[in-house]
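Pasting a structure below so you can have a look.
Of the protein chains in this complex, one is absent; all others appear in place.
This part shows chain A:
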Amino acid sequence: MIQLEHVSKVYNGTHKAVDDCSFSVEDGKITGFIGPNGAGKTTTLKMITGILEATEGSITLDGVDIKRNGVEAKKKIGFVSDNPDSFLRLKGLEYLNFMADIYDVPTEGRSEKIKEMAERFEMADALGDKILSYSHGMRQKIMVMGALLHSPSLWILDEPLTGLDPKAAFELKDMMREHADSGCAVLFSTHVLEVAEKLCDKVVIINKGRIVFQGTLDQLRQDYPEGTSLEEIFLAVTEHA
């Protein structure tokens, strides 16, 4: 479970990118993190993963405080960033093994895990090639594989479906569902409201750095009965905020 309490982030002492955010990502659920461009989604995800330090408030991952015990907290996360253009001159398999070493994945079972994921994402034939030779979607896939290799209990994904082909997107969504159903937590940001609608058990909407809604989609529809589609509701929520 991910718990944020009164979290704020101020850049350079002046610009408040995230303002007093409190929400939780419960085990067994997929939580969609939605908001317009520049709303503070990526900043919030970066604070949760320890890339940025919160100016105020606390963030705990399965009860471990990211600020006080960063290394332990980070071991619980599988994080997929929005930039898949990293480690381009490593081969796919080298990258996966690098991530496995970083996250202490034992030798036993490593090959099987890599093989299983490679087959699922149709990447088995590409693992011997450099990431530089991959298409955008393949780069995204290898990053997802690298993040999930250590079987983390908490999945945090920043725009994970961007660039994925329909098959890979389907597989990833399926994996997210399976992960949540096994009692773990999934948090992902997205711009695609249809995906959020179909996949999420809960949505958190952020606008101008503040959480403007959190709850199930049914609750959202109840709160905004005038909207006929999620798109209209989303616009209403972010405009009224």
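The working rule: a residue touches a chain if its C-beta (ideal position, glycine included) is under 8 Å from a C-beta of that chain, and two chains touch if they have at least 3 such contacts; residues count from 1.
Please note the rule applied: contacts and distances are computed from a predicted model.
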Hidden subunit of the complex - UniProt protein name among "ABC-2 type transport system permease protein", "Cobalamin biosynthesis protein CobW", "NADH-quinone oxidoreductase subunit K" or "Ger(X)C family spore germination protein": "ABC-2 type transport system permease protein"
Looking at the whole complex, which of A:Gln3, A:Thr49, A:Asn207 or A:Thr238 touches the chain that is not displayed? A:Thr49
Taking the full complex into account, find the residue in A:Ala100, A:Met117 or A:Val237 that is in contact with the omitted chain. A:Ala100
From the list A:Lys41, A:Lys74, A:Lys141 or A:Lys202, which touches the chain that is not on show? A:Lys74
If I consider the whole complex, including the chain that's not displayed, which of A:Gly63, A:Gly128 or A:Gly183 touches that chain? A:Gly128
Suppose we count only contacts with the excluded chain; which residues of chain A make the list? 11-15, 46, 49-53, 70-75, 77, 79, 81, 83, 86-87, 89-90, 93-94, 97-98, 100-107, 110-111, 114, 124-130, 132-133
